[in-house]
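Let me give you the structure first, and then I'll get to my questions.
Heads up, one of the protein chains got dropped from this complex, but the rest are sitting where they should.
So that you can tell them apart, the chains are marked A, B, C and D in the order they are listed, and the count of residues begins at 1 in each.
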Amino acid sequence: MAETPLAIAVEQKESLFRRFVYQFLKHGMAVFWSMILLGIIVLVAGAPLFQRYSPTDQDLYNRFQPPSAEHWMGTDDLGRDMWSRTINGGRISLVVGLLAMSIAIGIGTLVGLLSGFFGGWVDAVLMRLTEIFQSVPRLFLLLVLTTFLRQLDLPWLRPGTFWPIAAVIGGLSWMGVARLVRGNTMELRDQEFVLAARMIGVGNLRILLRHILPNVASPIIVTATLGLAGAIITESGLSYLGFGVQLPTPTWGNMLSATQKYLTSAPWMAIFPGMMIFLVVIAINYLGDGLRDALDPYHVEKGEK
Amino acid sequence: MTQYILRRALQAILTLLVISVLIFGLISSVPGGIMSAYSENPDFTQEDLARLREKYGLNDPVPVRYAKWLLNVLQGDWGNSFTSKRPALQEISDRLPNTLLLMGSMFLVTLAIAIPLGIYSALKQYTFFDHLLTTVALAGQSLPTFWFGLLLIIIFSVLLKTPDGKPLLPSAGMMTLGQPFNLLDRLRHLILPVSMLAVISAASYMRYMRSSMLDVIHKDYVRTARGKGLPEKMVISRHALRNALIPIVTLLGLDLPNLFGGALFTETIFAWPGIGRLFFDSAMKTDYPVLMAVLMVYSFLIVASNLLVDLVYTVLDPRITLD
Amino acid sequence: MKTLKTILFTMLILAMLLAACQPAAEAPTTEPIEATEPAAPTNPPAVQPTNTAVVAPTAAPTTEPPQTGPATGGTVIVGTPQEPTTLNPILAASSIDDALTSLVFEGLVEIDENGNFVPVLAAALPIAEETDDGGMIVTYQLLPDVKFANGNAFTCADVQYTFDAIMSELSQASTSGYSQIVGIECPDALTVVVTYEEVYAPYLRLFSYILPTGAGDLATLDTWAFNRQPYGAGPWMVESWTAGDNIVFVKNANYHEAGKPYLDSVIVKIIPSREVGMTMIGNGEIHVLWDLTEADFVALDAMSAQGVAYAGAVTGENELLLLNFADPAVDGPADPAAAPHPILYDLAVRQALQMAIDKQLIVDTLLYGNVRVGTTVLPAGTFACPQEPSTYDLAGAIALLEGAGWVDADNDGIREKDGVRLSMTIATTSGNLLREQTEQVLVEMLRQAGIELVIENVPSDTLFASWDENGMRKHGDFDILLYTTGPGPDPDSHLFSNYHSASIPTADNEGSGSNYSRYINADVDAWLDDAYGLTDVDARRELYCNVAAQINQDLPRIYLYERLLLSGYRVELQNFLVSPGAMDFTWGSQNWWLKP
Amino acid sequence: MDDILNVQNLETRFKVKGGWNHAVNGVSFRVSEGETLGIVGESGCGKSVSVMSITRLIPIPPGQITAGTAMFGGRDLLKLSDQELSKVRGAEIGMVYQEPMTAFNPVLSIGRQLTEPLEVHQGLTRQQANARAEELLSLVGIPNPKERMRDYPHQFSGGMRQRAMIAMALVCSPKLLIADEPTTALDVTIQAQIVRLVKELRQQLGMSIIWITHDLSLIAGLAHRIVVMYAGYVIEEAPIKKLYANPSHPYTMGLLNSLPRLDESEHRRLESIDGLPPILHKKPSGCPFAPRCRFVVERCHREVPALLTVEEDHRAACWVNPHTRRER
Partner (left out) sequence: MSENLLQVKNLVKYFPIRRGVLLKRDVGYVHAVDDISFNIMKGETLGLVGESGCGKSTAGRTILQLYRPTSGRVLFEGEDLASLKGQALRQKRRKLQMIFQDPYASLNPRMTAGDIVGEPFIVHRLAQGTQVQKEVMRLFSLVGLNPTFINRFPHEFSGGQRQRIGIARSLALNPSLIVCDEPISALDVSIQAQVVNLLEDLQAQLGLTYLFIAHDLSMVRHICTRVAVMYLGVIVEIGGRDALYQTPLHPYTHALLSAVPIPDPVKEEQRQQNIPLTGDVPSPIRPPSGCRFRTRCPLAAEICAEQRPELLEKAPGHWAACHMV
């Protein structure tokens, strides 16, 4: 067999990303809801551009105004513009969600990878730890920890900001991810392609990062989307119990929890933030569906069999 | 089998021990406590406060307090509530049945909704109905529980009335006060709190059921069952369902800790005298004998139910043997 | 001392005739409800302290022709957000405990709905005599033929027993006042002679409950079954207590007022969510909803068509801002002398704060104009010391700040001085909607003046934690706190513990005292010390008024508005009254009856 | 001999993303009473789909049977209602599948699964059904059938499971047994046992058999007639000996030549068929094998070859006679 000169035109590398985008675009619902999510993100990220009033400007003589041309979503209990608060509130909610989710995914992936890959006592210790975390009712630990973190005077966990909330939610949500990643890793660890990598002299680190991690990525990403939705809802629950992000910074959660008194008299105060949570969570779920399909490397083949 | 249970039990004890240390440490480092109720009152003298501190054993360092607590617990004494002065265990046993009733009903309703709909959705994959159910399920998952609960109250006990002007469903409580126990009345009181949680968790279970069912109905043995000429109903109910339920059981086990969290919201909103509320109140008062007892009971329930789930596995799936 | 006899603690009437005239379905309005006049600065001490402190029932019943007589029978359901921890007054720790124990126990003397001391189990108000050695003897004549619910006769021995119980090792009752008692004698079964070591002016507040002798062995006080199943001489006794859910009180057949109580039973139902409580009272599922806040006026008004009314009383307490004079950033206990607060130690800043806050706007909007702005530490009662209301003057505030060197050099809207940003935290108990609203309004108001407030709310337990528990308030670990406090009928202990320099919590005094501002003023100390030794009411009042005036100059605290006790009830419930005594909505429950 | 099953012009396709996969394209075959028909081909050639289409055991959707008839006992199976078809499945047609592990329901006991068809089709009581099932289990050579009935599939070894599967297929005494690669997952020694068992049963019970396989060696000792499939088409059909003696389609020839043989006398290079079988997203306009064929002529690309008679009972779908290299 002849030497092949390099001159031969090698097929263009079709990036995983492009393939993924292509697959994703085929999922109608996912695309539709992603557009909505994108719209919300644009609104939320560019909130200052879309607001007519500052989210904190009060007009105490115009409290509880129903939606009107002036105030698209009405005003709240302090006469603040609901539209402005809603789009600004999304910033913190989404950031809390993202942050909490990243923390959870980070810890969970690390624990899961190490545990699944090395097995033995590493696995035993880490899994026991996971079990312990799983055996304490999460919400309760959340409450105790939020209070506890406020007690610590850490500059980056400055009370009143969303950091401690996100840290605590994230720090208590990684167990599912860890188990998932561990299971997947254990399965992959014995796959022939990992053995093959060993045979050609690939070390543990490279095997973990190059061979195992990319293959557990898709379940992780799907879990991440669900975790994001969960974190947003958890934040709102914490706000309800008085442990959420501090006022007057609006989040969808604390906006909702402040409205209980006015559910009948000023329903718009509850409807709009509730609707945003609702839209985002649905959108994220569909996004997750779409990602799951798009990230499956065997997807095409399965479809044809 | 016995050996397995024994091992799991031993592990559980270790787990619980570690949890107790963690929680005790956390609780002790959180400010607030029984003394704040008294120190607020200007009429309390310094001597009064010192006497009370001594009485509650708050003068000991935390490890000593923990050791004392543990020693007492090992002897079956979980201590007395700081606030009500009643044995912590009694506080719990007064409320635990209520929570279990609520959670149990919720579980049943959840499964009663989720399983048939999940199956139906799977069998009618990609039909309009399937899409509709999926969307409704997602909607259910995205509702914050407390918000949904209040909404239910407004709809079913403020807006909707019986012909004689009474609320259609009672807004809160376990029973109509001042009446003797009556099953129908208890059921009426269960409807709203149970639906608040059940609708939300049924949503996710329905989705799990759907995908689990979809996994199963493409399995060879389902084809085998059809090949044997079994009617479709039998194929689904006898061959597919039982296999599809196995992953659902895992989920139930994993979901349990979160359910207790849900109980807190339900009990707060619907004035249900359960253990979630007891936890919340005692956490707010740092009533640590009760707090510890509640958390340990919860953790125990979770650990125990995980074990139960594993045992249920062996019933559902003969391939799994425990050793 | 004769003058002591005249000490009647009185409160201010705040009559509010409300919502009957308002359409129920109207959306919440921001217009102040007309009842209260805006407190004009020219108003002299607004209303001289008068007796009585009742909010008249809101709905129609008072205008109807009187009924032939109260109907008997029926059950009233009372909703409360918290569960009592005990029904033994010796162990009571929270206001719900106090309120509910008075269903079961009556005292020798109690405070009525008008804020007056009235004899209950005593035949008349007792007579106090000063002794030659500076002590005091108080003699009670007891009502004859009073029986406890278990049929035992009520005698002097029960008073002795109650005293022993309060003073016993396991008691959690405050011993203040009782600790001055050197002995109780029983010349006969119906005469009680109480001897005090020294003059104790507020003696009438003692013995507001009497325990029956047979209640139990004091050595095991804290674990008595009696604590949850108590009986006393009051109109009710406990039939059952379902933990976390409800307590059923049934009629005491031996009650000393003939034919009373009218009702068969009272059920207390625990409803953690106040919003749900509101729907329940609107639906008629409960008859009384305890412990509402001023923010609930609108909702209550809206429900008047559904037969909901409310009753309340002024408590003499203020919703206030507590300003820290010491630097919270310094480790260890705060000490203004060593490390003054970088912002708040400056009087000009404190004055500017007060001037920049439009208290009237808060009252008019958040509180629907139903309360008065806060002006003084002693707003009501015998010792009331009305002060000039502060003026809202944003320009003045700005001028003050500029004058003090606080300027916004970097144009971020917040002033600075010597590298210190005019930014402070404000903390209150989390989960309290009205307080959160107030805070947010304050944030906006102060921002106008270039002052930044950052909200950092904490659970009430964290805020109020004790010294040992590293409580932030005790240790001065805050800038500004928002909460409610105020004097009881006699302001001595409140003023001393809140404003006297000896009351600054430190490690040496193990954190006792409530002078959380770390406020030190020698004059105030002297006036308070002087007042302690006086028995003359007018002389004391004068000293206290000096204190009140000085406080308003020094501004360790800014009084926002006067608090109100508020309970909702259904109009079919008659004779529902609120005593300002101990947040006591169950006062006079033997007179409750249900209009069919 | 009468045809017990006569399939004509069967077409089945599957919906895939962006179109259809034409899995079966006008397949016709028949099975006579007592005959064993071998259907041979590589994976994806449509051999299983063809047979599963007859009993409608393919997933519908995405599958779709678009044409054809399948006469069985005077009825067209493809036109029966689901209910009527259920009465045929298991009762008159027994099925044995490739993976005895996955084809048994893991959570039901073997006995339970064996007796189900009896209860459904013959209305036997539990005891009667159990007795019959035990009888069958001992017939297929499972020792202690009474005890093993209570076992779960995972407690059986591979060979045992396949025996039990055969017992299950035969429990209602069907006229036709369809075996879909029943020995592929088994070791050679076990495979030999199963083949021997089927031969014995065939003799005893006299049913017809359709045996689907990719293994030309295995089927050589088992079938009476062979149908070779490629890309959803029947490309050759012949009695067993004629096929091996005179393979008349280039693909069949290639397959036979690519096999190493235990009896080969000296080392020879295996003949490989270059390229891959196609996946048909639309029906081809020419011979589907043409791109891989050594004997291809122009006509092959133009016209799908019909099944042409080579000799009696022997037909091949090729425009060329590979032996003579001439067009037929």
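A few points about this structure:
The rule we apply is simple: a residue touches a chain if its C-beta (ideal position, glycine included) is under 8 Å from a C-beta of that chain, and two chains touch if they have at least 3 such contacts.
Bear in mind that the values here come from a model prediction, so they are computed numbers and not experimental data.
Of the options D:7, D:227 or D:240, the residue whose C-beta touches the omitted chain is D:240. The missing chain, though absent from the display, is touched by one residue of D:218, D:231 or D:280; that residue is D:218.
Although one chain is not shown, part of subunit A still touches it, namely residues 1-4, 6, 8-14, 16, 19, 191-193, 195-203, 206, 210-211, 214-215, 217, 297-298, 300-301. As for the chain not pictured, it touches subunit D at residues 42-43, 157, 159-160, 187-193, 195-196, 214-218, 220-221, 240-241, 244-245, 254-256, 258-264, 267, 269-274, 276-277.
Here is the rule we go by: only the chains that are shown with their structure count from here on.
Inter-chain centre distance (subunit B to subunit C, centres taken as mean C-alpha positions): 38 Å.
As a whole-number value, the distance joining the C-alpha centres of subunit A and subunit B reads 24 Å.
Computed from the mean C-alpha positions, the centre of subunit C lies at a distance of 89 Å from the centre of subunit D. The residues of subunit C that reach two or more other chains are 273, 275, 459, 462, 470, listed in rising order. Among the residues of subunit B, those touching two or more other chains are numbered 30-32, 150, 154, 158. Per the touch definition, subunit A reaches subunit C in the complex via residues 56-58, 60-64, 66, 77-79, 147, 150-151, 159-160, 241-243, 246-248, 258, 260-263, 265-266. The residues of subunit A lying in touch with subunit B in their complex are 29, 128, 131-132, 134-140, 143-145, 147-148, 151, 176, 229, 233, 236-237, 240-241, 253, 256-257, 260, 263-264, 270, 274, 277-278, 280-282, 285-286. Only residues 55, 57, 59, 82-83, 86-91, 95, 97, 99, 102-109, 116-117, 120-121, 152, 154, 168 of subunit D touch subunit B when the two sit together in their complex.
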